[in-house]
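The complex appears here without one of its protein chains, the remainder shown in place.
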Amino acid sequence: MNRLAVELPGLSLKNPIMPASGCFGFGREYAKFYDLSVLGAIMIKATTLEARFGNPTPRVAETPSGMLNAIGLQNPGIDKVLAEELPWLAQYDVPIIANIAGSTVEEYVEVAKRISKAPNVHALELNISCPNVKKGGIAFGTVPEVAAELTRAVKEVSAVPVYVKLSPNVTNIVAMAKAIEQAGADGLTMINTLLGMRIDVKTAKPILANVTGGLSGPAIKPIALRMIYEVSQAVSLPIIGMGGIQSAEDVIEFFYAGASAVAIGTAHFIDPYVCPNVIRDLPPLLDELGIQHISECTGRSWNNGQTVYCGA
Amino acid sequence: MNRLAVELPGLSLKNPIMPASGCFGFGREYAKFYDLSVLGAIMIKATTLEARFGNPTPRVAETPSGMLNAIGLQNPGIDKVLAEELPWLAQYDVPIIANIAGSTVEEYVEVAKRISKAPNVHALELNISCPNVKKGGIAFGTVPEVAAELTRAVKEVSAVPVYVKLSPNVTNIVAMAKAIEQAGADGLTMINTLLGMRIDVKTAKPILANVTGGLSGPAIKPIALRMIYEVSQAVSLPIIGMGGIQSAEDVIEFFYAGASAVAIGTAHFIDPYVCPNVIRDLPPLLDELGIQHISECTGRSWNNGQTVYCGA
Amino acid sequence: MKEHMTIISNRQIAKGIYELTLASSLVQRMHTPGQFVHVKVATFAPLLRRPLSLCDINHEAGECTIVYRAEGTGTTLLSQKQPGETLDVLGPLGNGFPLSALSSGQRALLVGGGIGVPPLYELAKQLVKNGVCVTIVLGFQTKDVVFYEERFASFGKTYVATADGSYGMKGFVTDVIEHHALSFDVLYACGPKPMLKALQQQFPHKELYLSLEERMGCGVGACFACVCRVPHSETAYKKVCSDGPVFRAGEVVL
Partner (left out) sequence: MKEHMTIISNRQIAKGIYELTLASSLVQRMHTPGQFVHVKVATFAPLLRRPLSLCDINHEAGECTIVYRAEGTGTTLLSQKQPGETLDVLGPLGNGFPLSALSSGQRALLVGGGIGVPPLYELAKQLVKNGVCVTIVLGFQTKDVVFYEERFASFGKTYVATADGSYGMKGFVTDVIEHHALSFDVLYACGPKPMLKALQQQFPHKELYLSLEERMGCGVGACFACVCRVPHSETAYKKVCSDGPVFRAGEVVL
């Protein structure tokens, strides 16, 4: 028995550890450090219909136990991702979760339709933190109805299960999750970054050229845990948890909160080997905790050890 | 000229540095460390109508660059605060900002009416993060109309200016601020804590007895700055900023974002002398930055050095 | 009340148990056994201070000693500190064990469990100096983590128990007390809450002083993180940091 193997809609994961979208590019850079086949899955960088350059630099700023980023969805566009990135990734034995973004429902739909047919794409992850250009900049990620509409539209065209990535910048994360569940999503991933900013004391100017950016890293871990704890009890979708994970202990904490798998983002910048290290550290930690299979951990903080989501 | 002096509604501050509510009790403990008269003001612990014991322990948990607390508004009740705490504080030359809380509008009104008449209370700070028991647990702090109604009711009875303390756990902080401004508030204080949690990896149980708690400390600084930056441009009320401040540099960053004064909370637990130290460090820092008066810093990240709020 | 103290030594004395000796003028303000210091282990992270009891106060040398268990982030980091480095220390804090409860010739029973043992060392020292007759009972999980047995033995008869029986008597401190029918005028204890509760039950009519632990924020009484309830009241409370950590049995709800 592989005690780390996890079954989720569309995903048979050899382990529940995957790089988070935007922190691992399309895998090429970290392939120089280790064999990507050791990963449970890879969430590739957000893909849009057209190539995007993104925001001006500086695009990152440091904060206490965290960082801000305002990359601005830079990516080569769906054509290049289909032609170059996904085929390159196919050499590894690892399912790909394609993170997709857009400014209109139509753009999401178009990208979803095409990218979901790539052979190694096993699931989609809808990045709904982008503003909805048609609806006057209301973010897809903050209004339950808007998020539900998008989910429904993408579900209709997608050849693979659809996970929706929740933004933490909302009053009621449970309402968002429920709306998305009812719209037919297959799973949730959470959390995306919190909106923050830093100002340079010498110049009085915002450090990021984009003024504000997304806060990630250990600083947001307690917020991610709270939201996963709330959402996992309110919906029956599996959750891929993320937000500040750095160690096997963090992974267990996210499972206890209610996650069925986890993604690691910012920690790659501190240690390129973070994923293989965490995968290595998990079995001895499970031993120490007297746990047979990692799935037993899901939701244990509120359900006393019953299995919460079981794809089998 | 005192280059740190700041004028705000109801408050003539010798400097813009004050302990944040709940992190300084009623001043007695820190009075053993230094003369409280050096402070710009003191935000005392939330006072409710009746004495409250608060939540079971553990009430605090550590997080990366932050902490969670779930004290649960423990306080001796308005009678004791009026009879013992405020008269004791009157020996110091320092204005008091009374933080008040309640479960119903009526409770807030009653506490506001009575505490605002105490001679050394120069302003009220409405802690609107408590759930509204009458409205079925909707937090006063997350629905603009509910917050506005509360503000209006308290304004009507208060003998001193009313500041409303914004919760960051909302989708749209600007909408909250605007509603509160229209309801007649004299100022805003922000931010209160972000809802978070931690789970003990050994026991799988939440570390806080209350399960979730409020995240404070340096970890939340970028979120506080972003919110102050947004709100200060949208309303014309003065803002007392807080969230992770530890140093004179942090104070300047908050002013640049749009604050007209600041409060320091969690940092007291790391250094009991944090307030006097920051007050000492500010004038040389202003020199270094070539700034005459600290008020010039308010909003400088977006207004290029024009005065934003000037009580004079 | 707050100083950068210099690390004189920091060495392992049992499995995961370290003895840390610090020096600075702050030592001259330390007097009462059972008081604690609030230690900032590193400049940035971890953020909060760690409460650690005074184990030995040496005014002549200008040094104090702390014995701690390297467990979580903070104490593990502390165990890596080298002599010559400094530590930001706030204290002494809290109210310690009341020595005046006993006069010369009376009998004290000191009961320590695990990492609750250290503050009893300075207590034993001062009681003996006052002419009090001291008996010591120390309880540990297992042989590997036993420490300070010989040092305590210089102050009075010292019994050791381990939960797994790998050293001394097998069982708990309460078993030792019962087995040897130990008697006393005042009992002082520090250790895990179940141990303190058991002692309180074992001696409901005696004078017991118990040192409590609670997660802390400020450590000085300002944040209300560390409160415990007072019997028969809905709102009354005591703060472990500033009213305790030592309470008379019955004073607070365990």
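The first chain written gets the first letter, and so on, giving A, B and C; residue counts start at 1 in each chain.
Here, contacts are C-beta pairs under 8 Å (C-beta built on N, C-alpha and C of every residue); 3 or more make two chains touch, one makes a residue touch a chain.
This structure is a prediction, so every number in the text was calculated from the model and none was measured.
J.: For the chain left off this view, which of C:Pro46, C:Gly91, C:Gly139 or C:Gly244 is in contact with it?
T.: The single option touching the absent chain is C:Pro46.
J.: Where the complex has a chain not shown, which of A:Pro218, A:Gly258 or A:Pro276 is the residue touching it?
T.: A:Pro218
J.: In the whole complex, not just what's shown, which of A:Ala5, A:Val38, A:Val60 or A:Ala175 touches the removed chain?
T.: Looking across A:Ala5, A:Val38, A:Val60 or A:Ala175, the contact with the absent chain belongs to A:Val60.
J.: Going by the touch rule given at the top, which residues of subunit A touch the chain that is not shown?
T.: Interface with the chain not displayed, on the subunit A side: 22-25, 28-30, 32-33, 45, 51-54, 57-67, 69, 71, 74, 76, 217-218, 266, 268-273.
J.: Which parts of subunit C are in contact with the chain that was left out?
T.: 42-46, 77
Everything below uses one rule, namely that only the chains that are shown with their structure count from here on.
J.: Identify the chain whose mean C-alpha position lies nearest to the mean of all protein C-alpha atoms shown.
T.: Centroid comparison flags B as closest.
J.: What whole-Å value do you get for the distance between subunit B and subunit C if each is reduced to the mean of its CA atoms?
T.: 36
J.: Can you give the whole-Å distance between the Cα centres of subunit A and subunit C?
T.: Spacing between the chain centres: roughly 46 Å.
J.: What residues in subunit B touch two or more of the other chains?
T.: Residues 63-66, 217-218 of subunit B touch two or more partner chains.
J.: Find every residue in subunit C that makes contact with two or more other chains and list them.
T.: Where subunit C meets two or more other chains at a single residue, that happens at 44-45.
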